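Below are the structure tokens for one structure; questions will follow.
Heads up, one of the protein chains got dropped from this complex, but the rest are sitting where they should.
What follows is chain A.
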Amino acid sequence: MTEIQAGTGVAETAAPGSQQVPAIELDNVVKEYTSHGEVVRAVKGVSLSIAEGEFFSLLGPSGCGKTTSMRMIAGFEDPTQGVVRLHGQDVTSVPPNKRDVNMVFQSYALFPHMSVWENVAFGLKRKNVDAAEIKRRVGEILEVVDLTGREKRRPREMSGGQQQRVALARALVNRPRALLLDEPLGALDLKLRQAMQIELKRIQRDVGITFVYVTHDQGEALTMSDRIAVMNDGLVDQLADPREIYERPATKFVAGFIGTSNLLSGVVQEVTGSTAVLALGPSDRVVISTETPVAVGDSVELTVRPEKITIATEQPAGDRSVVRGTVSEVVYLGTSNNYAVVLADGAEITVFQQNAHDSTITAERGDTVWLSWQPQHSYVLR
């Protein structure tokens, strides 16, 4: 009874979201360039759909195709193959000036020969909005980005953070269906960047516009996004919410790119129902789930986050996964102790130990230790 109720409840809340037309859709999009006679595949078939009002990040290292994907949404690049849809409409061959999205450029691209006011009013003037309305909306948006009173300034007379906010205002004033941001905080220093992250999230909540955010900074993506697409070499490796991406990285690349992670490999020793046991070294025992089916003798790679691991000088009891190793480095970081532990097969494991108690250091360099973690914290990599 309760189960059925819970089930229908979930169905009801999920239904409007799933029936709603996505704000942005990429359907098997490919982009090829010819450079010096060689064909370069920048984007190798990306499909994703971004919901209305979502803060969506495209995350990956430089050259992974994230900026090219965004530029195809904006209309600056024509896909070699595939379809781009905005609110269900195919816009693949629509020029950028006729697409209802606006972009914040990495270099801000503010017009240097125009004042702040003229920069912000540019889009509205192009759309022939009447003068009184332009005045009202420009004033309003400058208030949102906290630049009231600076209307007559030229962009070069402003600081990087202010220029950034002008760029944001210039895009937002048009009330686009989606805002595209290409590494907008890249040129700011760390403090300002952190302040702008919070600011961006606030503005996005206030205006309720879909944000598509391109970044190579995993911290930025994890902090702000509703969902993240991690891109690697022209493909989406994983598309999920930040927690899922961090806690359950789907590929070796994602595990390595997001945060610090430990890679382990072993051979399946026995399979019992929903769990399998891996053998790594003598007295090691790692339990994994069989969500991804495995058979005895299979070689498996898995990842464990450093903060999930407990370090001890005695063998722990219970059904925890256990490996043995030698401490090769201890680093005191104030809020935590970091250990580097080398296993019998040479793999190096990083362990974060929170500095919650007075007990300072559990083990010293050269000590033999047992590392253990809950079985559900092992993730098998594809």
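Note that in this section a residue touches a chain if its C-beta (ideal position, glycine included) is under 8 Å from a C-beta of that chain, and two chains touch if they have at least 3 such contacts; residues count from 1.
By definition in this document, contacts and distances are computed from a predicted model.
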{"item": "Among \"ABC transporter permease\", \"Thioredoxin domain-containing protein\", \"Phosphoribosylformylglycinamidine synthase subunit PurL\" or \"Sarcosine oxidase subunit delta\", the UniProt name of the subunit that does not appear here", "value": "\"ABC transporter permease\""}
{"item": "Absent-chain contact - pick from A:97, A:335 or A:354", "value": "A:97"}
{"item": "Of A:127, A:191 or A:243, the one touching the omitted chain in the full complex", "value": "A:127"}
{"item": "Per the touch definition above, residue among A:109, A:240 or A:294 touching the missing chain", "value": "A:109"}
{"item": "Full-complex contact with the absent chain, from A:74, A:91, A:116 or A:196", "value": "A:74"}
{"item": "For chain A, residues in touch with the removed chain", "value": "74-76, 95-98, 102-103, 105-107, 109-113, 122-123, 126-127, 170-171, 174"}
